[in-house]
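Note that one protein chain of the assembly has been removed; the remaining protein chains are unaltered in position.
A, B and C label the chains in the order they appear, each numbered from 1.
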Amino acid sequence: MLVVMKAHASPEEIQAVCDYIEKLGLRAHPLPGAQRTAIGITGNKGEANRGNLEELSGVAEVIRVSKAYKLASRDCKEEDTIIRFDGTNASIGGRDLAIIAGPCSIESREQAFAIAEKVAASGAQFFRGGAFKPRTSPYAFQGMGLEALKIMADIRKEFGLRIVTEALDNESLDLVAEWADVIQIGARNMQNFSLLKRAGKKRMPVIIKRGLSATLEEFLMSAEYVMSEGNYEVILCERGVRTFADHTRNTLDLSIVPAVQQVSHLPILVDPSHGTGKRDKVLSMARASIAAGADGLIVEVHHQPDQALSDGPQSLYPEQLITLMSETEAIAPIVNRSLVHGIKLTATTRS
Amino acid sequence: MLVVMKAHASPEEIQAVCDYIEKLGLRAHPLPGAQRTAIGITGNKGEANRGNLEELSGVAEVIRVSKAYKLASRDCKEEDTIIRFDGTNASIGGRDLAIIAGPCSIESREQAFAIAEKVAASGAQFFRGGAFKPRTSPYAFQGMGLEALKIMADIRKEFGLRIVTEALDNESLDLVAEWADVIQIGARNMQNFSLLKRAGKKRMPVIIKRGLSATLEEFLMSAEYVMSEGNYEVILCERGVRTFADHTRNTLDLSIVPAVQQVSHLPILVDPSHGTGKRDKVLSMARASIAAGADGLIVEVHHQPDQALSDGPQSLYPEQLITLMSETEAIAPIVNRSLVHGIKLTATTRS
Amino acid sequence: MLVVMKAHASPEEIQAVCDYIEKLGLRAHPLPGAQRTAIGITGNKGEANRGNLEELSGVAEVIRVSKAYKLASRDCKEEDTIIRFDGTNASIGGRDLAIIAGPCSIESREQAFAIAEKVAASGAQFFRGGAFKPRTSPYAFQGMGLEALKIMADIRKEFGLRIVTEALDNESLDLVAEWADVIQIGARNMQNFSLLKRAGKKRMPVIIKRGLSATLEEFLMSAEYVMSEGNYEVILCERGVRTFADHTRNTLDLSIVPAVQQVSHLPILVDPSHGTGKRDKVLSMARASIAAGADGLIVEVHHQPDQALSDGPQSLYPEQLITLMSETEAIAPIVNRSLVHGIKLTATTRS
Partner (left out) sequence: MLVVMKAHASPEEIQAVCDYIEKLGLRAHPLPGAQRTAIGITGNKGEANRGNLEELSGVAEVIRVSKAYKLASRDCKEEDTIIRFDGTNASIGGRDLAIIAGPCSIESREQAFAIAEKVAASGAQFFRGGAFKPRTSPYAFQGMGLEALKIMADIRKEFGLRIVTEALDNESLDLVAEWADVIQIGARNMQNFSLLKRAGKKRMPVIIKRGLSATLEEFLMSAEYVMSEGNYEVILCERGVRTFADHTRNTLDLSIVPAVQQVSHLPILVDPSHGTGKRDKVLSMARASIAAGADGLIVEVHHQPDQALSDGPQSLYPEQLITLMSETEAIAPIVNRSLVHGIKLTATTRS
C-alpha cells in the first residue's frame, strides 16, 4: 500500500502518518518526490488493515500497489532516484552518467595505485576493486580483505575517487560499509536474502548485480529486500545472464535497461566486462549500454592484465578506458545524458 | 583450403587455378579482395589432395582454413563484404548503414503503400514486408503470397525502395528471387539446409536470421551453406535468442555483432523488433545495435499497429521511425559509419 | 470448434455433418473415439460461423476448443492415439512400448544389415537409419539418399523391422513416404511449416522431433500443422533442448512426457541418444524415459561406433541395446506398459 501525501503536506503531517502506520504494526517508508511525498507501507501480514489512513491530515489518497515489488516500483515513486555523493560531483541516476572502473581484485598497494591513477586521469568518478572475492574454487585467490579496503581508502584520499567494492557476508559487509562508499552485492549473492537485509540496515548506496538467471521481477525483489529495511539508495547492475551462447562468457541482456526504467525509479548500470568476459568486446558493449539508456558503467581495468590474479582476459588496458570515456561522452547527448568527469576533492571526503 | 593469389595475378591465371581445382573434383570460389584474390576450395571429400596447386602461375600460397566455416571466415577474405544495389545508393556492409523497415505482413495494397510512403520519407533504403509468413499456428494468417510480392514490386517502382522479403520453401524462394531484391531466410529456417542450398544457387543477396538457439558457429555454417553453392552475398541478422528472461519476447544478444565481425567478413544487421517483441524497447535497442557496431537494422513499422494482422505490439509508429533514423544518424560517426538516405531511382533498375 | 457426435451416430450422420462443415468453407476432421466420434473444425477465418450445426442429426454438442492446438488436444480426442502397423505386432502409443533403433546414417549395405540384424535380435520393432542427413556443415557427409532408402526397404523384408527415416524437404519427403514406414521430421525442421504441411498430405505416421528451443505449445502446434492437413498419425519425440548445461550435448527434458500426455492424445517418444550426446548416459536416460511414462524410445546403435560417419560418440554398442531392452522390459509393468518384441513378418506387408 502507498499513501500519497498532498503537495504541500508539512513534515509534521508526514511524520504523523508514519507514526500511525507503525502503530498498525506495519512499516512506513517515506519517499520524498519533487512534487510530493509518498509513504510506502510494508509488512509481512498480507494486505494490511489500512485503518482510517485516508482521513489523516495531509493525505491525498491511499492506493494499492499491485506489483510484487512496492518500494522499488514507479507506482510508489515516479521520479528517477538519484544518488549523490557529498563533496563530489559524482552521482548515480539522473542526467549524469556514472563510470566505475578498476581492477577485478586489489593485488597490492602498487597495483591499486597504478590503476587508480589511470582511472582518475580518465575522468571516471568511481574506483572499484575486489577486497573479498567470490571465487568458484576454494583454492583460488580469495582477496586481500581488510588490507585492500585500507588501500582503497587511501586511493579515495589521493585521487578523490569514490570506492565501490563487494561484500560477501555479514563480516565483510560491515567492513565494506566502514571503509568504502558503495556496497556491491555480487550476482551469486543476488538472492542471499540475509545479506540483502543486512545491507538494508546500512545507510549508504548498494549496487545489486543481476543473478545469472534472474528474471526482472526477481531482480527488483532483491532491491525490495534492501529497501524494505529502510535503505532506499539501491542501484541495479546488469552483468550478463547465462545462456547456451558460447561466444561470450555470459549473454549481456541490454533490454533489461529500458525494462527496469519503465517499472522502477532505481538507477541501472551495466557491467560489460563480466557481461562479455572478453576484452575485445567490452568497448562495443559499453557503447551499446550507454546508447540503450544505462545510467552508467562498471568496467574492469588493469595496467598489466596478463598478470592479473583474476579476470585478466576481460580487463581493459588503461588506454582503452580513455576510448571508452570519449565514446561515452559522444553518445551521452543523444540519450539526454552528460558525462561529468570526477574531480579531486578539496576537502575531506567522508566524515 | 585457400589459394591466395599474388597481388598482380591476371584474370587468366585466376581462371586457370579455378579450372585446376574443379578438375580435382573440388569446387573453386574466387573471392576478389582489394589487394589480391583468394580462391576458396570446398568439397565433401575431407581434406583435399591439393595436387601441385602451389606451383601454378600467379599463386602466392596455399593455406588450410582451420575453422569449420571457410568461405565465411576472415581467414578467407580479409576485407568486409559490401553488397551494393545497382542504380541506388543503398548498400549493406561497409561504411554506410542499411535501414530496412516495413510491416510484418503485407495486408493490402493500401496498407503497404501507406507504410512504404512513411518508410521512404524516413530515409530508409529498404522496404520489408511479409508475403509468406511462417506462423506458429496453421490457422493464423499465412500471408498474401504472390500478390504481396507484386505490391512490393510496385512499391519499389514508386518509392525507389529495395525490397526484402522472406522465403519459406523452394516455391516461395523462386518467387521471392523473381520479384524482390533480397531473400530473407527466417530464424526458424536457419538450419533448413535444403532451403539454404537453394538460396545459394541464386545470384542475389540473402539475409539469414539467427535461429532462436543458434551458436555463433552454427550461424556462420548456415552462411557457409549458401556460399558453398556460389552465392557470396550473404548478410547475417541477430534477432534475439530464446532464454529464461521474460521481460522481452526474445533476448537480444548484441555481443554477437563484434563476435561476427571478428571472425567473418560478412555484414551483420540487428532486428530489434523481433529481438524485444515490445514496441517500447525497440528504439533503445536500435540505438544500442548501432553503437555496438551493427551494419544496419531491420525494424517493423505499421501505421495502425493495433490493427496489424501480425506482430502489431512490436511495430513502431511511423513517427518513431523518424526518431530511429535521427538517432542512428547521430550515433553513426561515433562508430565510423554514416547514414546515407535512400533516394528515389531515376530509372528502373531491375527488369 | 469441435462437434461431438452422439454415441450411436451413424456413419451417414457423421458424413452429413462433415459435408455441412465443408460447405461453410471450413475443414472437417472426423476423429473416431471408443465411445463416439468427434469432428474437429479448422479453418483460417478466425472463429467460424457455426451455422446451425447443433441442430443436425446425430450431433450431441458443439464446443469451442480454447487452446491454440485443436486436433492435437485431449479436448478434441480423449483416448490416446495408437498407431498400428498392419501385418506386425508393432504399434506406437497405447500399452505397448515402441523401440526404434539403428545407426545415425546408413553408410553401406553391409553396415546397415550388420546393425539391423542386431536390432532385430534385440526385439526392437523399428529400424532407424539416416538417408538424408541435416548436417551443420555443407562439407560433411550428407547421407546416401535414395540408395539408403532401398537398403532399408530390403532390411524391412529381411528382418520384418518397420523403417523410420528423416525427410528434409519436399523431394526427400516424397521418397521417404514411398520407401519407408514412418516419416521423421528432425528438430531443426520442427518449424519448417511447409514441410509439415507436405507431411500432412501423406497418409502415414509422422514423428516430429522437438526443436532445440521449442515450448510445449510450439511442439503441439507443429503436430497441429500436420493434422490440419488430414494426417492424424502424429508421434512426438523429445530429444533434448539447448541450455547452458555442458555435461551433455543437449538437456533432456523428460518432464515434457507427462506434460504432453496431460494435454494431448498423441504418443510421445524419447531419444536419449541425441538427448545426451554421450553413450555412457544413454542407458540411464533410456530407463528414466520409460519410467517417466514415454511411449517408447529412439536410440542410435552402431556395431563400430568409432568408425561411424556421424554421431559415433552417442551410439550404443549392440550389447548395450540388449541391456536397454531388458531394462525397459523390467520397468514397463511399473508404468502399466508392456514390451512386445517385434516379430518377423510372415508375408510382405507393404508393396
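Rule of thumb we're sticking to: a contact is a pair of C-beta atoms (placed from the backbone, for glycine too) under 8 Å apart; a residue touches a chain by one contact, two chains touch by 3 or more.
Fair warning: this is a prediction, and the values are worked out from it, not measured in the lab.
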_Contact with the hidden chain (one of A:Leu24, A:Ile82 or A:Leu212)_ = A:Leu212
*Based on the whole complex, identify which of A:Asn52, A:Ser137 or A:Asn336 touches the chain you can't see.*
A:Ser137
_So one chain is hidden, and I want to know which residue out of A:Gly43, A:Gly87 or A:Gly145 touches that hidden chain in the complete assembly._
A:Gly43
*Would you mind spotting which of A:Ser10, A:Gln35 or A:Ser194 touches the chain that isn't drawn?*
A:Ser194
*Can you list, in ascending order, the chain C residues touching the missing chain?*
213, 215-216, 241, 243-248, 251-259, 262, 275-276, 280-281, 284-285, 287-293, 327, 330-331, 334-335
*asked:* Touching residues of chain A against the unshown chain: what are they?
replied: 42-44, 68, 70, 134-142, 168-170, 172, 188-189, 191-195, 197, 212-213, 217-218, 221, 224-225, 228, 241-242
*On chain B, what residues meet the omitted chain?*
242-244
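Rule of thumb we're sticking to: only the chains that are shown with their structure count from here on.
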*What chain lies farthest away from chain B once each centre is taken as the mean of the Cα atoms?*
A
*What's the call on chain A versus chain B, same or different interface residues, using the half cut on shared numbers?*
same
*asked:* Can you tell me which chain is nearest the middle of the complex, judged by mean CA position?
replied: B
*So, what's the distance in Å between the C-alpha centres of chain C and chain A?*
52
*Centroid distance [mean C-alpha coordinates] between chain C and chain B, Å*: 35
*Listing for chain C: what residues touch at least two other chains?*
242
